[in-house]
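Of the protein chains in this complex, all but one are displayed in their positions.
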Amino acid sequence: MNHLPEAWGRPRNDVYGTYDASYLQSSMPNQHTQSPIVTGTSVVALKFNGGVVIAADNLASYGSLARFTNVERLKQVGTHTVVGAGGDISDMQYLHEKLLDSLIIKEEYQNDGHHLRASHIYRYLSKVLYQRRCKFDPLWNTLLVAGWDDGKPFLASADLLGTTFSAPALATGFGAHLAVPLLRRVCPDEAAVENITREQAVDTIEECMKVLFYRDARSLSKYSLAIITGKDVEGAAECEAKNQSWKFAEGIRGYGTQVV
Amino acid sequence: MFRNNYDNDSVTFSPQGRIFQVEYALEAIKQGSVAVGLVSKTHAVLVALKRNAEELGSYQKKIIGIDTHLGVALAGLAPDARVLSNFMRQQSMSSRLLYNRPVPISRVVNAIANKAQVNTQHYGRRPYGVGLLVAGVDETGPHLWEFQPSGMVLEYKGAAIGARSQSARTYLERAFEEFVDSNREELVLHGLKALRDSLAQDKELTTANTTVSVVGIGENFKLYDGDEVGEWLEKLGNVQSSRGGRTGEEAVESMDTSE
Partner (left out) sequence: MSLPFMQPLGYDQSYSFHTPTSKASGGYTQHSFNPYTDNGGTIIGITGEDFVVLAGDTRHTSGYNINSRTEKKVYRLGEDNSLVLATVGFGADSKDVAETMMRAVNDFKFNHNLKNMSVSAAAQYLSTFLYGNRFFPKYANCVLAGLDKDGRARLYSYDSVGSYSKQGESRASAGSASSLIVPFLDNQVEFKNQFVPSSKGQEERPVVPLDPVTVAKLVKDAFTSATERHIEVGDGLQIITVTKDGVSEEVVDLKKD
């Protein structure tokens, strides 16, 4: 058997034709990311009186293929911050596991009573994303940073271009179209945050995750949810979209097992 | 004749385990005029005595603002202090831009300490010839740090550096119990009293030779120089060393006539 990599999975040239190994040549210039490869879809988050709820499903898609169904897209950073990422999964993993981990390790090694909070981490990430876009080598993500900062809930967004903004209810990707209207119904402005209870916020986010699962083809019913309060971060992995109703599908051809 | 063979550079220990170049650098601090720093639970204060090299010359700069939450007082080579304070400003600005956070005082102090230490371990380099008192407020409250050319930094409740600073330290040690709980105004006056005690017998605090700065929780770094110091000297009253002397108003008046 031929063990050269160009022969992997292609045992017979006479059947399949010669393998196109042109991409293995390294004479080509380095390519920067021009489009994301394995992607995560929406992240949704909502402030409430005393904290923030944030959620993202556990799917990593390869195009339209549901490639990995157990990917964690929420990451706790420090004691009172959660960073949720949509977009390219490998870029997300670089951000989460290389940049943010070492950022927190360096901060905590100082052991001087100072800790990075949500707004600090958000500024850092925004700068990283903007610098990378200026190098024409973007990290292909949209991030939501949720946390408890200076006695108040904190929620803000940053994307691959370095665009930054903040609002009491945010959602990335498909969620910007489907979830934001649901969230804004509960929380139209910053003043409304005061009247939103934790339970209400969680219910609203759960509803959003359900709607997104219904209507976003690159989404999953399994998702992670985190609640950040002044006390701590409570994480709930392996949430399942509740109270689903697919009744409408009964009369539609193409859903489920069709007899005729 | 005796000649010290171990003070040509800062990388050679003497047989007694000393590095003379570093010790000489510490001496440079004592050539500078006195600077005093002290902290309460809410404020950090720096006061310093300025010298003019010549009768017709201007007075030196003793306190340098670094950022809105942070400043330094110096004793020793002023150019070295300028280089260090420019570096601290860079650190402070980077912290604001990259993390949206005023730089923690201990971090910026450690940053200059590391710079200073490098100079004590490389052939052909000269240790900084300046001591600094760094006063500032961060999330953990008001702080006062002392920086030395050896690279040593220590946090203090009250500290004094420069010529005749022992008298100021003696005052601070005695007044400590009082000033830790004092308010803004009382803290500045304690600082001025410490400064006053380190004056030479025939000298007094004037608006020309005294400089004051205050920073507090929720209050930006404020530098009082020239005429602005007048109000503090008036509140202080006696502007001569505790051996007795004239009141603040008289001193201000005598200033006017003499210049």
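We call the chains A and B, going by the order they appear; numbering starts again at 1 in every chain.
One rule holds in what follows: contacts are C-beta pairs under 8 Å (C-beta built on N, C-alpha and C of every residue); 3 or more make two chains touch, one makes a residue touch a chain.
Source: prediction; values computed, not measured.
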Residue in contact with the excluded chain [from A:Leu160, A:Ile205 or A:Leu225]: A:Leu160
Among A:Tyr130, A:Phe154 or A:Tyr223, the residue in touch with the chain that has been omitted: A:Tyr130
Absent-chain contact - pick from B:Leu97, B:Val118 or B:Ala200: B:Leu97
Sites on subunit B contacted by the missing partner chain, in the whole complex: 65, 68, 89, 93, 97, 220, 223
Where the missing chain touches subunit A, by residue: 23, 32-37, 39, 41, 62-64, 86-87, 130, 133-134, 136, 138, 140, 142, 157, 159-167, 172-174, 176-177, 180, 189-190, 218
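Following the convention adopted for this analysis, only the chains that are shown with their structure count from here on.
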Separation of mean Cα positions, subunit B and subunit A [Å, integer]: 50
Contact footprint of subunit B on subunit A as seen in their complex: 110, 112-114, 116, 119-120, 122-124, 127
Subunit A-facing residues of subunit B, complex: 97-101, 104, 106-107, 138-140
